[in-house]
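These notes are about the structure you will find just below.
All protein chains but one are shown at their positions in the complex.
Moving on, here comes chain A:
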Amino acid sequence: MNKFSWYDAKTVNDALEQVNATVSEVLASKVSDQSAVFKCGGTDLLDMMKEGLVAPKKIVNIKNIAGLDAISYHQKSGLKIGANVTLAQMEANAEIKQNYLALHQAVAHAGTPQIRNMASLGGNLAQRTRCWYFRSLDHECLRKGSGTCFARNGENEFHAIMKNGSCSSVHASSVSTALMAFDASVEIAAADGKKRTVKMTEFFVTPGDDSSRESILEANELITAVIIPPSGSKTKSYYIKQGARESYDWAIADVAVVLEVSGSKCKNANIVLGAAAPVPIRSEAASTALIGKEITEQTAKDSAEASMKGATPLSKNAYKVPLFKAIVKRAILKTT
């Protein structure tokens, strides 16, 4: 690993004054070699540094910034989770488990217990894809500035089956799948003291729009919190992740289903697919197929079928289509 200097940021503003690049900018060689980047849990950044993918000159440690590590829940205003809250803290939070079951499930299946102890929520959203070409020093892929997606005609068994026309990587955050299904927003601070709040559906950037990044975050911006609207007694949710392994793995396919129900009838639905496309996506077709219907084996199956309409699997990942259908159906039925 390269040599670097270390800065312990005390406040958000302090941190924003020290940093001068996003990790994505460093990866795409868009900045000079005097880069200073954020680190919270370090589970993604240090991995990339060990692999030699990035060599920042300065690490701005944001882990000890006060006030970013709280989880607060109010029945009326909903849930607010500080960006530095670890996945382990989220997993252990009773209010999340009680009111946002799918989020609890997504967090509990992310990484390993050791990684969840270190990984922060903010870092989870800002992490980069695990596509093996992207993570390989020997492959200058589309996302790192070349014109080539090696996965498209190469080894793509874990890659995207939808919206995969340019880059076919999938986003690594399975927590995002659940957050998007709960219609969460990301609170972002900028250097000039300004804040902006964007919906999860606006937070990610598709490779078609900009292949060098996966989120809207700019170098002078820092995630400070994630806000989730209140969840009523009629809200039912469920999350399923399928990796190559059960113990610990990245999602080959994951789904979060958040339904508003009246009796056994579905009033509203938000069905989000992770690892299907380069960014987590709401499946409007799956939701539409379910809204206004009784939740039954058949309607769940119809919704699952709808979720895969328009799928464009690559040479080695057609199996992900029936896989998604199976877990979407199961997640819907698990809400009843």
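The rule we apply is simple: a contact is a pair of C-beta atoms (placed from the backbone, for glycine too) under 8 Å apart; a residue touches a chain by one contact, two chains touch by 3 or more; residues count from 1.
The rule is simple: contacts and distances are computed from a predicted model.
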Record-based protein name (UniProt) of the chain missing from this complex, from "Sulfur carrier protein ThiS adenylyltransferase ThiF", "ABC transporter permease", "Xanthine dehydrogenase family protein molybdopterin-binding subunit" or "Ion-translocating oxidoreductase complex subunit C": "Xanthine dehydrogenase family protein molybdopterin-binding subunit"
Touching the absent chain when the full complex is considered, from A:7, A:38, A:133 or A:239: A:133
Full-complex contact with the absent chain, from A:69, A:157 or A:305: A:157
Among A:31, A:142, A:286 or A:321, the residue in touch with the chain that has been omitted: A:321
Interface residues of chain A (partner: the chain not displayed): 1-3, 130, 132-133, 136-139, 150, 153-155, 157, 242, 244-249, 252, 316-319, 321-323, 325-327
